[in-house]
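Structure record follows, encoded as structure tokens.
One chain of protein is taken out of this complex; the other chains stay put.
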Amino acid sequence: MKKLAVIYHSAHGHTEHIAQHVAEGVQSVPDTEVSLVAAGELTSMPNHLLAFDGFLFGSPTYLGGVSGVFKSFMDSTGGLWRTQQLKGKLAAGFTVSSLPAGDKQSTLISLFTFCMQHGMLWVGNPILPEQHRGVPYDEAANRLGSWSGLMAQAGHSAAADSFVVGDIKTARMFGRNFAETAHRLSNETRQ
Amino acid sequence: MKKLAVIYHSAHGHTEHIAQHVAEGVQSVPDTEVSLVAAGELTSMPNHLLAFDGFLFGSPTYLGGVSGVFKSFMDSTGGLWRTQQLKGKLAAGFTVSSLPAGDKQSTLISLFTFCMQHGMLWVGNPILPEQHRGVPYDEAANRLGSWSGLMAQAGHSAAADSFVVGDIKTARMFGRNFAETAHRLSNETRQ
Amino acid sequence: MKKLAVIYHSAHGHTEHIAQHVAEGVQSVPDTEVSLVAAGELTSMPNHLLAFDGFLFGSPTYLGGVSGVFKSFMDSTGGLWRTQQLKGKLAAGFTVSSLPAGDKQSTLISLFTFCMQHGMLWVGNPILPEQHRGVPYDEAANRLGSWSGLMAQAGHSAAADSFVVGDIKTARMFGRNFAETAHRLSNETRQ
Partner (left out) sequence: MKKLAVIYHSAHGHTEHIAQHVAEGVQSVPDTEVSLVAAGELTSMPNHLLAFDGFLFGSPTYLGGVSGVFKSFMDSTGGLWRTQQLKGKLAAGFTVSSLPAGDKQSTLISLFTFCMQHGMLWVGNPILPEQHRGVPYDEAANRLGSWSGLMAQAGHSAAADSFVVGDIKTARMFGRNFAETAHRLSNETRQ
């Protein structure tokens, strides 16, 4: 059994909507338990992270980075950093903004850097963009072209569930690949 | 006259100490007015930024990025982004952490990305490391090797003014170069 | 008079096509002279860079970074770095790949980091995405959402001139803004 957590911040529901689809992708792999956790709730109790084998971290992209709420959660894990208690766990990242590129890559790099400081392993979004194979753009897996983590696009004023089919499909594939990778990884280290 | 602001967050005084030396470097250039402003105070009044010709943004590096307090300030400028009211102003960044490299470069990249979204121009830290010319490491300008912005190093438990001579010297040179560059830049655009 | 150079590498003509439109945007500003230069030709004569007041560097994005040819050009400027002869000049970057996001931001960050080491000033792509104001996606300025530099999208197997209207328009605006900024910047420094 692998215990995995989708930890996210969402101000208007868009990132939460993607988080739910990521979680469903995770859940589709047998012997996997997934928790959806709001990052803001963890800020006062970061040790709750110790209960999990791996994390999928998600934040909207605000001005080229994670949200202030999400960064405050990240900062709250300083004590875990000093004791390296998250070392060796599996991590991935996802982000949402209103434009196709939209500086989402710098948000993913921030999440990656954070997880590296904690000594985690990083899983990206290893999916070939399907429009190269003739699938319509809006329906294609990894249509935006992101491998370091998952990107999804939604307008600020659009409904929280207004993502195109391709982004939802990619979110599920991303979650599924993460869980499959978690099952490839033994918790025991050969010394 | 150029009006420049050093906008910083400092939890334990280290980044504030560097901010003060940066400001002194700025002040050393004639016809320059410099303000030291805590980022947290601007979060509720981001339009205060409109009063300045340029900004030197500074944050400690926490887990590979700006602090949560600083990111919340950044997020508060969303309205200025939509109206591009900061477009064409001059910007630079500085950061402090307890190790020589310490993922400070990713913090500088975050500050850069933020300023680019606002349409600002970016000035780095154009200083050749002096230890290559025989100056002792602790006394050398740009001893850590950073050009995208200013880096300084101070232990968490060290006193706020415990920086080595080289870092203080670099902070002043960085501030001075910024002010000189501001004076090279006309506020009028040829259309 | 400002002398500006568009320095690019293009294997299949896509980046060259964008470079030409960037150059036309630069040229549209009075008292501006623009040169289109292949990066590969400069590798054996990097001092040719000294003739210009500013540079717009462009490379395709190959596997998340500039092309090998472009990086070899960058490496050839090591002597100019040691003497800081490019210090204070103006710089910007652009890149092309086949997907909307496509890790183009990391290519722009590489170009930025390179220019910072040389002590240059960086101008981004300060354009609000027009589709937010009702312009159709393919015709909108900065439709992809990039501010650190210019992004354009073209399929590998597509013709070199197959860019959508929005990307061509953005390339010209990007070039024009760069030239306007160059004219704002005096070559004299107040000491």
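Going by the order they are written in, the chains are A, B and C; count residues from 1 in each one.
Convention: a residue touches a chain if its C-beta (ideal position, glycine included) is under 8 Å from a C-beta of that chain, and two chains touch if they have at least 3 such contacts.
A quick note: this is a predicted structure, and the numbers were derived from the prediction, not measured.
J.: Which of A:S72, A:S148 or A:T170 sits in contact with the chain that's absent?
T.: Missing-chain contact among the listed residues: A:S148.
J.: Quick one: say which of C:T77, C:T95, C:Q153 or C:T181 touches the chain that got left out.
T.: Among C:T77, C:T95, C:Q153 or C:T181, only C:T77 touches the chain that is not shown.
J.: Which listed residue (B:V26, B:L56, B:L144 or B:A179) would be found touching the missing chain in the intact complex?
T.: Looking across B:V26, B:L56, B:L144 or B:A179, the contact with the absent chain belongs to B:L144.
J.: What does the interface between chain C and the hidden chain look like in terms of residue numbers?
T.: Counting over the whole complex, chain C touches the hidden chain at residues 62-69, 71-75, 77-78, 81, 103, 106, 109-110, 113-114, 116-118.
J.: With the missing chain put back, which residues of chain A would touch it? List them for me.
T.: Residues 29-30, 82, 84, 87-88, 109, 112-113, 116-128, 147-148, 180-181, 183-191 of chain A touch the chain absent from view.
J.: On chain B, where is the contact patch with the chain that was removed from view?
T.: The list for chain B reads 64, 97-106, 109, 129, 132, 143-148, 151, 155.
Operating definition for what follows: only the chains that are shown with their structure count from here on.
J.: Could you list the positions in chain C whose residues touch two or more of the other chains?
T.: 109, 147-148
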